[in-house]
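Quick one: the structure is below, questions incoming.
Only a portion of the chains appears, each positioned as in the full assembly.
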Amino acid sequence: MDVRISKGRFEAFSDGVFAIAITLLVLELHPPDLREPSSGALAAALLAQWPDYVVYAASFTTIGIMWFNHYALFHNAAAISYRALLGNLALLLLVCFLPFPTLLIGRFGLVAPAVELYSLTFVGLAVCFNILWYAVRPKAFGIGGVRGFIRTRTVWNTIGAAAYVVAAAAAFWLPVLSIVLIAAVAVYYMLPMSVRGALAASNE
Amino acid sequence: MDVRISKGRFEAFSDGVFAIAITLLVLELHPPDLREPSSGALAAALLAQWPDYVVYAASFTTIGIMWFNHYALFHNAAAISYRALLGNLALLLLVCFLPFPTLLIGRFGLVAPAVELYSLTFVGLAVCFNILWYAVRPKAFGIGGVRGFIRTRTVWNTIGAAAYVVAAAAAFWLPVLSIVLIAAVAVYYMLPMSVRGALAASNE
């Protein structure tokens, strides 16, 4: 009753989008607008735009982590349903959109509207990941049946989504809190990989 | 009498082009040109450019749907003929061209020439899809022989092409009608997926 899409082209297309989104980030780094390329002035100008490097590294790491989560999500799926295809398209739309609010923060600093747009993008990403997680989950059940893995991931996804909603709510009062929360979730998603690894290994 | 191209690189190349075309769309989003990054001014400027976000989402969804149709088109094809290769190249040329009229509408609004170019691009896309459909169809016959599926798709393709021709004809008198027609075809291509799904599932 539902289209089953073979994973080959689905993953190739998604990999392509992630790879391009992550590579386009460097286009946001502009050389300093200097007329006389004196060594001291260039060094000062390059050091002065350090926030751009931080934003570049942060966005790069974020998209990289999302790629890995995307990989883990579909690793056990035997085929892709049409609902998962639409959810994936929405996810990729937000992944590709992420450079825009990132650019705004790099340009204007931690101003409320930029942080709000940034936080809302992460809320949308979490919603898409949760939709995809529920659309793909039954297959993971069918293959490995590791309930613990699924329960853990459901908790993870809920905590991440909740943190992003709080970040979006806080953006207009305390933009710094929003950024700290989003960064904390990123670290949280990276740190417990030994746990995640043990679960994933037993699942294969 | 004809070259048979293995699907591997043909699909990898096409996937790459779709993935890049869909990702480049974000480059059309520019940060507001503000000197003083006051919170209120930035919020107002970001809200004022809402048509850009609509255009971004619409183009993203359109290319995503075309990718899926491309996937469905070649899913059952055992090999690619040289005619299909040329038709595919023409299709990709228009897919990659789509961001340009999209950008024009985002920049100038629903002005006749921009909408005309936009509509004509869709007419060209429909022509290419129909050429590809006729070039690839016999293989679908050979594998599943589901006449109903083929008849349905032929009807779909004809309706879509006809709607685009009407949109192109209307662009100089009633640009809004053209956009509504093109959007309606997009929704039409997304909605009957349960029907399409049932047919495709019985075809595998």
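First chain written, first letter: the chains are A and B, and each begins at residue 1.
To be clear about the criterion, a residue touches a chain if its C-beta (ideal position, glycine included) is under 8 Å from a C-beta of that chain, and two chains touch if they have at least 3 such contacts.
Here the structure is a predicted model, which is why all the values come from computation and not from measurement.
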| Number of identical chains in the entire complex, 2 depicted | 4
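Note that in this section only the chains that are shown with their structure count from here on.
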| Nearest 5 degrees, what's the C-alpha rotation angle taking chain A to chain B? | 90
| request: With chain centres taken as the means of their Cα atoms, state the distance from chain A to chain B in Å. | output: 26
| field | chain A-facing residues of chain B, complex | value | 11-12, 15-16, 18-20, 22-27, 29, 31, 34, 37-39, 42-43, 46, 56-57, 60-61, 64, 67-68, 71, 75, 190, 193-194, 196-198, 200-201, 204
| request: Quick one: which bits of chain A touch chain B in the complex? Just the residue numbers, please. | output: 1-6, 8-10, 12-13, 15-17, 19-21, 24, 27, 82, 85-86, 89, 92-93, 96-97, 99-100, 103-104, 107-109, 111-114, 116-117
